[in-house]
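For reference, the structure discussed in these notes is given below.
The complex is shown incomplete by one protein chain, all other protein chains being positioned as in the whole.
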Amino acid sequence: MLVLNLIEALTNALDVSMAADSSIIVYGEDVGFEGGVFRATKGLQAKYGVDRCFDSILAESSIVGSGIGMAINGLKPVVEIQFSGFVFPAINQIVTHAARMRNRSRGLYTVPMVIRMPYGGGVRALEHHSESLEAIFAHTAGLKVVIPSTPYDAKGLMMAAINDPDPVIFMEPKRIYRAFKQEVPEGIYEIPIGKAKIVKPGDDLTVVAWGSMLRDVQKAVEILEKEGHSIELIDLRTISPIDRETIITSVQKTGRFAVVHEAARSFGPGAELISIVNEGAFLHLEAPPTRITSVDTIVPLPKGEHHYVPSVEGIVAELRAVLTF
Amino acid sequence: MLVLNLIEALTNALDVSMAADSSIIVYGEDVGFEGGVFRATKGLQAKYGVDRCFDSILAESSIVGSGIGMAINGLKPVVEIQFSGFVFPAINQIVTHAARMRNRSRGLYTVPMVIRMPYGGGVRALEHHSESLEAIFAHTAGLKVVIPSTPYDAKGLMMAAINDPDPVIFMEPKRIYRAFKQEVPEGIYEIPIGKAKIVKPGDDLTVVAWGSMLRDVQKAVEILEKEGHSIELIDLRTISPIDRETIITSVQKTGRFAVVHEAARSFGPGAELISIVNEGAFLHLEAPPTRITSVDTIVPLPKGEHHYVPSVEGIVAELRAVLTF
Amino acid sequence: MFIEKFDPLKDDMIQILDPSGKIVDTANMPALSEAKMIKMYQTMRESRIIDEKTLQYQRQGRMLTYAPNLGQEATQVGSASALRQTDWVAPSFRELGVWLTKGAPLDKIFLYWFGNEEGMKMSEDIRILPVSVPIASQLQHATGLAYAAKYRKLDDVAVGYVGDGGTSQGDFHEALNFAAVNALPNVFIIQNNQFAISTRRALQTKAPNLAAKALAYGMPGVIVDGNDIFAVYAVVSEAVERARRGEGPTLIECYTYRMGAHTTSDDPTVYREEMEVDPWRGKDPIDRMYKYLVAEGLWSEEQEDAFVRETADRVKQTFETVEKSGFTPLEDIFDYVYAERTPILEAQYQSRKAFYEKEGK
Partner (left out) sequence: MFIEKFDPLKDDMIQILDPSGKIVDTANMPALSEAKMIKMYQTMRESRIIDEKTLQYQRQGRMLTYAPNLGQEATQVGSASALRQTDWVAPSFRELGVWLTKGAPLDKIFLYWFGNEEGMKMSEDIRILPVSVPIASQLQHATGLAYAAKYRKLDDVAVGYVGDGGTSQGDFHEALNFAAVNALPNVFIIQNNQFAISTRRALQTKAPNLAAKALAYGMPGVIVDGNDIFAVYAVVSEAVERARRGEGPTLIECYTYRMGAHTTSDDPTVYREEMEVDPWRGKDPIDRMYKYLVAEGLWSEEQEDAFVRETADRVKQTFETVEKSGFTPLEDIFDYVYAERTPILEAQYQSRKAFYEKEGK
């Protein structure tokens, strides 16, 4: 067993995978020599050579677009977008090609690649360094969207993403890259894409969260459980394909539902979860399914960021309202 | 009064606006000399000169990005993206700049521009010519998203968009560009952005739709009303900022809700509407709020497109299920 | 031969076979076997026949939107003939001649334009990526194909096709730059047919020509008469061999003309005069090679007539079969979104299927 934080777990996942499979190629801006601005690819160029781990040109569309060609021609590219806010120049390649090549060629050509990107706020960064864009990707057919919330999951989900036959958007909660360590197996293991995890069972309320919000929600849940409420907490892990069954089963049991996310509220991921709950557990609902989210403003610069994202106290208050509805 | 189809109404809106305001500049691929592939800008170059209506280079990021600069420097660009499926190369400019310039400069610089794009399927076109992407834009703070469904609305909404102080994504239902004609005032008038329209009042069910789906929904509603149901049909007109009040007031009255759209289902616009209904009318609900949508596949080529999009019969069946729940 | 010494800023153009069918540059005339020459000629002619018949079907309401490559046959067949079967192609949407040269079956090609994705499921050994509609985006794929070939120590080359309009897109810039930085085995072919729909080449760039754009990437750039199949073949062959030897990418501007409409949805009379098209009729790539072959005794009017007749028949039969193919099966739209149907896709499939069954469809 290793004891790693989330970003070390990712580096380890890449390392173990590259050692086992020479078709894996890792690149992106500053990914090669210095090992990425967050050091997710640290040591990989030295170990596997510049052909397998390199600095791309400063051009996200090229990063993803060339990866599509590589994937079609037998490689397994794992590319980095330096921050999710910089994925937009690559969106044309992601949405119109990576997501569609299999369908367009009826399975003749496929794009098994992983597009990694640190996402979310809370690191007091410049503009465009704090975006949470999972809803946009999840709305796009042909993409899978994965967000780990622990080192163990990060490694297992990354290995699953690498072995997945389809393009995976792998969003990394950078706020908790180094927040805590966990035991992580040394070798190969996978956490299945498409399966949510019941972090803790409970009876009165189902709460779904993912990525960096999960820890805040956990804190909120602890506070509320001390007050005597019993809460089922689910880590979604995969945003698309979403695990409807786990959510619906839980809400059918608890009768109450809340989703907490950092992404903007309107037309955001929470809306999908509320719809799923309506579709699968309407008659069980004892309170309106609720989304606890950031507001619909531009993500503020650091001095205003706390206004944007849900706080632990805010989550507690909103969950309490659902519990006592 | 003029009698115009939807695209003629748009051309007329541009013409009348350009005549009144010399700061309006219209451009995009093939927009100038030939007047656009759909002829939305027909005659404008001849009438207003090549400086005010011109063929851009074949580069969507340039089209939107240069428009941002023009808008900041006193012009009113109304640019065309030839088909909404080709907006992706411009998304970086739209999301990271057009939508944010006002906020980033705390109101010092603003981007009053209109980004027009024909959207949706049903015209037996090639790949990427049938996309419905309203959810992606509506999830982005700083953008307004407008979709007309009639010639009268098309002109009035376009004039409102042109006069709006913020960037407006103007999505045009190309399937009904030439589907029917309507009386349209000759001069200047505006239909306010942000206000839905009650197409017809009713008591048993609220149905929301927009753009080209509206006519199909109207047909479905007629069939069901003949069976004795009373349906309130709402044309959303503006996707963002969404008119929560009209929707909530309606559902509080009817107790049942459905939204019909052509966009993909998961993480789509319908999910937001269902969430709004949950937030504003939960205790009034007599049936699960329902979304009737396209499926979560890639938009198929013409020989498979009918599998994708909701049909009138399909809408009838699903609405009936809501009415009889 | 051409590539290293060509200076695009001088705005020259390489030509071997002139419009009258004469070899004007014997030194550079490629050593082609008679069989290969005839094959190249026949492929151009076949491509023309297919275009013409498809346009006719379209006018009859039997075909959907179609993008003919009329006038660009030498560019396409000449360039694709310089490739080895394992070389890759990242096409745009106007490359019928390339598909035919690489052996793509016509029924598949028709099926695609008939609105069915199944048409892009070729046999693997065609090695052409599916039709790519978002302009210039496919060039990025060409770089990745080339990177993989190089990394895997295969000496395959990847060719990307783009239009004159496509050179304005950011993806054009990024792809060429990435290929040059990594000395990738790529050849980028600009089909400069003078128009992007209605927009003229002069409105796309102030560069003296499109090959000059290569200078921005430290890459050789060459201009070739795109209606001269020998010149296209010779230049592309040299670029492909350079790439295969590890000497990096080349940009080739094939100077040609779009004789027809942009697609069947387009009406070129709105934006160009017949007068303007006329001079290009005299430069027709097929006529030119025909004259040459006949003069050399390699082809005759009788052979021509027979070939045209047989091909037209075959095209007709192929189209008529495809025409009967009907709609895409429901499963097909669900089965290729991912390797496996996700639960939500399965549920949506079942729901649509149940609805069809109930409705008796």
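Just a few scattered comments:
Each chain gets a letter, A, B and C, in the order it is written, and its residues are counted from 1.
Quick note on the criterion: a contact is a pair of C-beta atoms (placed from the backbone, for glycine too) under 8 Å apart; a residue touches a chain by one contact, two chains touch by 3 or more.
Since we're looking at a predicted model, the values are computed, not measured.
In the full assembly, the chain not pictured is in contact with A, B, C, by the touch criterion defined above. Checked against the full complex, the one of C:24, C:55, C:126 or C:215 touching the unshown chain is C:215.
Checked against the hidden chain, the listed residues B:35, B:120, B:142 or B:304 yield one contact partner: B:142. Remark: the omitted chain is touched by one listed residue; of B:11, B:62 or B:293 this is B:62. Only one residue in the set C:2, C:114, C:172 or C:319 touches the chain that does not appear here, and it is C:172. For subunit A, the residues touching the absent chain in the complete assembly are 29-30, 33-35, 37, 55, 57-59, 61-62, 85-86, 88-89, 124-129, 265-266, 295-298, 300-308, 313-314, 317.
Counting the whole complex, the residues of subunit B in touch with the unshown chain are 25, 51, 56-57, 59, 61-62, 64-75, 77, 89, 92-93, 96-97, 101-110, 141-142, 144, 165-166, 194, 241-242, 244-245.
In the full complex, subunit C makes contact with the omitted chain through residues 9, 168-174, 177, 180-181, 183, 203-208, 212-213, 215-219, 248.
As a working rule, only the chains that are shown with their structure count from here on.
For the pair subunit A and subunit B, the distance between mean C-alpha positions equals 30 Å. Rounded to whole angstrom units, the spacing between the C-alpha centres of subunit B and subunit C is 36. Centroids of subunit A and subunit C (each the mean of its C-alpha atoms) stand 40 Å apart. Residue numbers of subunit A whose C-beta contacts span two or more other chains: 89, 92, 96, 103-104, 141-142, 242. In subunit C, 117, 131, 133-134, 170-171, 332, 336-337, 344-345 are the positions where the chain touches two or more neighbouring chains simultaneously.
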